[in-house]
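Scroll down for the structure; my scribbles are underneath it.
Excluded from the complex is one protein chain; the other protein chains are retained at their positions.
Order of writing sets the chain letters: A and B. Residues in each chain are counted from 1.
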Amino acid sequence: MIKAPERSGAFFFPPAWASALRMELIVENLSCARGGVIVLEGVSFRLAAGRALVLRGPNGAGKTTLLRTIAGLQHAAGGTISLPPDTIAYAAHADGLKPTLTVAENLTFWARIYGRGIGDTLDRMNLAGLADRPAMNLSAGQKRRLGLARLLVAGRPVWLLDEPTVSLDTEAVALFASVTRDHLAAGGMALIATHIDLGLETEVLDLSAFRARPRIAGGFDEAFA
Amino acid sequence: MIALLLRDLRLAVRAGGGFGLGLAFFLLVAVLVPLGIGPEPSLLARIAPGILWVGALLACLLSLDRIFALDREDGSLDLLATSPIPMEGVVAVKALAHWLVTGLPLALAAPGLAVMLQLPGGHGWLAISLALGTPALSMIGTFGAALTVGLKRGGLLLSLLVLPLYVPTLIFGAEVARRGAMGMELGTPLALLAAITGGTLALLPFAAALAVRINLR
Partner (left out) sequence: MSIWEYANPKKFMQTSGRLLPWATGLAAAALLIGLIWGFFLTPDDYRQGSTVKIIFLHVPAALMAINAWLMMLVCSLIWLIRRHHVSALAAKAAAPIGLTMTVIALVTGAIWGQPMWGTWWAWDPRLTSFLILFLFYLGYIALWSAIDDPDTAADLTSVLCMVGSVFALLSRYAVNFWNQGLHQGASLSMDKKENISDVFWLPLLVCITGFVLLFVALVLLRTRTEIRARRLAALLARERMA
């Protein structure tokens, strides 16, 4: 079920990516529901390998809902997503860190879940000096960096990032932007919900255009009301 | 999946992980029962298998709500759901970790407590019945925890859901221990206990995984 941890130098080109380089994330006419209420409909966009797309929209516009739907955590209320969830690494608001485990242990755990090793990820995320510190003693920004480091060890071509820069300082934002740039340069894709300019060359998709007419998902309550 | 198992075990033994709480509770039950019903050896000997089985069952119940709640809070459960490991595997590993941390120590400690409770013999059978039955308790409990993972205060509801499901395991498990203590033939209940554990381990991961996925939606 899990491939042997890969510790080769070709950290950014795991075999599974061979086809990913020609991949394209195509979302067509997608409808998403939150708490049984349709919030987005008719969402369509294409994201080619090496490209990033920034999602904009006011609070409650459905950015998180869209990302969770594409990640496969909830069913789409309609429409299609071209890539299966196992090409996707999702970074949510919560980082999935265990306070009693050290930085290295936390990251190694996630790497092994994806059947890989951690390579030089701690260095790249500027966490090497903290490797043996329990995650509970990290600052909010350090935790966030560790949470984002998980994306690097996941080895998946599509990154879904939900407000990745929350609690990061300017330096860390720049670091994260450069890591994302490397990812894109290697043929990856990124779908980012953020309000901060990461300095990446990206297209912008404003979700307020897809706001749904108020109705209940599934059509059942509709039949009643 | 081994990584997940190792992580859960490591979390359990680190500070605040709750390892040993179930065992301490089990010990307390064995101490409190004689205080409650009197020290008469023949009476204690008669009820010892049942008391130890009920005690083990309640000790298992104590830590059930931790199985998914912590992973849900810190986002790990979402991330695990998008990981290459199927949810059925995650659930089975969680149950295994719970058993290694709770059920197995209980089974190992039971013969010692049985001596305190004046059990005349069959200590081995008691340990075997617990070792064979507690995996089912952990798996059923994991299913209950999966049903209630979305709830803020699911602890009490979890007990209400899980305890009726524990009935068959308890009956056959305690029967094995009782017959073992009295030196009676115990093949039938032992086989039935093994069948329940086997069936539970084979089927409930699917139901529990379904419940977790529904709750994550």
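Following the convention adopted for this analysis, a contact is a pair of C-beta atoms (placed from the backbone, for glycine too) under 8 Å apart; a residue touches a chain by one contact, two chains touch by 3 or more.
If you're wondering where the values come from, they're calculated on a predicted model, not measured in any experiment.
Among the chains on display, the ones the left-out chain touches in the entire complex are A, B.
Checked against the hidden chain, the listed residues B:V29, B:L100 or B:L165 yield one contact partner: B:L165.
Of the candidate positions B:L27, B:L62, B:L77 or B:A211, contact with the hidden chain is made by B:A211. Touch with the hidden chain on the side of chain A covers residues 35-37, 214-216, 218, 220-225. The missing chain lies against chain B, touching residues 143, 147-148, 150-151, 154, 157, 160-161, 163-165, 167-168, 171-172, 175, 188-189, 192, 196, 204, 207, 210-211, 214-215, 217.
Everything that follows uses one rule, which is that only the chains that are shown with their structure count from here on.
Averaging Cα coordinates per chain places chain A and chain B 37 Å apart. Chain B makes touch with chain A in their complex at residues 1-4, 7, 10-11, 14-17, 71, 73-76, 78-86, 89, 216-217. Touching chain B in their complex are the following residues of chain A: 1-2, 68, 71-75, 85-86, 88-90, 92-98, 100-101, 105, 108-110, 112-115, 150.
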